[in-house]
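And now, chain A:
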Amino acid sequence: MSVAVLARLQAEFGAKILETSSFRGDDEAIVAPSDWAAVAAFLRADSELVMDHFIDITAIDYPERTPQLPRFDVVLLVRSMSKNHRVRLKTRVQDGEELDTLVPVWRGANWTEREVFDMFGIRFRGHPDMRRILLYEEFVGYPLRKDYPIDKTQPLIEYRKEDNLEKLPPFGPTEGQPWNRIDWQARLEGRDMQVSPAIAVQQGQKHALSESSARAEGKPLPDEIPGKN
Partner candidate 1 sequence: MPTFKLNDKEIPFEPGETIIRAAWKQGIEIPHYCWHPGLSVAANCRMCLVEVKSQRPMMLPILKWDAEKQDYVEDTKPKLAPACQQAAAEGMEVSSTSDQVKQAQASVQEFLLLNHPVDCPICDQAGECKLQDYWLDHQKTLKRKQTEPVHKVKGVRFGPTIVYDGERCVMCTRCIRFNDEIVGDPVLDMRERGNTNEIVLSPGRQLDHKYSLMNEHVCPVGALTSRDFRFKARVWFLKAQTSVCSGCATGCNMFVDYDPRDQHVYRLRPRDNEAVNKHWMCDDGMLSYHRYHQERIVTGRVRTNGHLADVKIDVAMREAAALLATVEKSKIGVVLSAQHSSEDNFVLAKLAREKFGTDKLYLAALPGWDGDKILRHNDNNPNRAGATLAAGGPLRTVKDLLADVASGAVEGVIALGWASAEDAVALAPLSRAKVVVSLSSNEGALPNTATVVLPVAVHVEMSGTFVNAKGMAQPFKKAIQAPPGVKSAWETTLDLARAMGLGIDFAKLDDVRRAMPANTPAASNPGAPV
Partner candidate 2 sequence: MDSFLLLSTAAKIGFALAIIFSFAPVLIWAERRQSAMMQDRVGPVRANIKLFGINITLFGLLHPLADALKLIFKEDFVPPKADKFLHALAPIISLVPAISVFAVIPFGDVFYPELWNQHFSMDLVGPATRGTPLQIASLNVGILFIFGIAGTGVVGAAIAGYSSNNKYSLLGGIRAAGQMVSYEVTLGMSLVGCFMVYDSLLLEDMVHWQMAHMWGVMAQPIAFFVFFTAAIAETKRIPFDVPEGESEIVGGYFTEYSGMKFGMFFMGEFVEVVTSSAILITLFFGGYHMPFLNAGGWDFSFQAFGHVYLENAQIALQHWGVTLIEVVTWVLKLSLMIWFQLMIRWSLPRFRYDQIMALCWKVLLPLSLLNILITGLVIIWNNS
């Protein structure tokens, strides 16, 4: 804990470190995708940081923040074995944008980057083996994207055709729908609204339905419309 990781990074890269934060003691730095590999290599190589212990690479999907910000956060977690400190490095990439692979820096990034590709569809430039890892090759789409419906299955083999294999009554085929508290497809189309104001607010529908929304809708039309009664 001798070195303040973020300070060291800022000293080295200056403005290339776009943001830093230390929420609940987790040091985090955000860089641009173009600096991603360089900063990562520095983390590993620097004699004060020595982030030699690879922890994880993952991603987060924020479909709603586009186009102000790129859609995905890609997150790298590393740790130093000798110094016993950790850092979280983040970058933001657009859908379809490729990111430099970190496999040359930490070989452990191999599978986790494959998983990010599998789940989010973010490709890594220079990765030795960019295949799906958890899902099968025939799978279309990227399930951890918010707009992939959770229950959309893509069976590899046909199901048997017999009675009583579906959910039995009174459980309908859509059972589980309300528990799917946020219907992301609907939300991205702007139509997922909860009746309960409190729950609406918790789903990010700020004041959408409470009585305090006094937005006028529809406006009187000019009188000269033909055929008007």
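The criterion applied here is as follows: contacts are C-beta pairs under 8 Å (C-beta built on N, C-alpha and C of every residue); 3 or more make two chains touch, one makes a residue touch a chain; residues count from 1.
Inclusion criterion for the candidates: all candidates are chains of the complex that A comes from, given by their letters.
This is a predicted model, so every value here is computed, not measured.
Interface remark: chain A makes contact in this complex with candidate 1 (options 1 or 2, touch as defined above). Residue ranges on chain A touching candidate 1, taken from their complex, read 172, 174-175, 177-178, 183, 186, 190-199, 206-223, 225-229.
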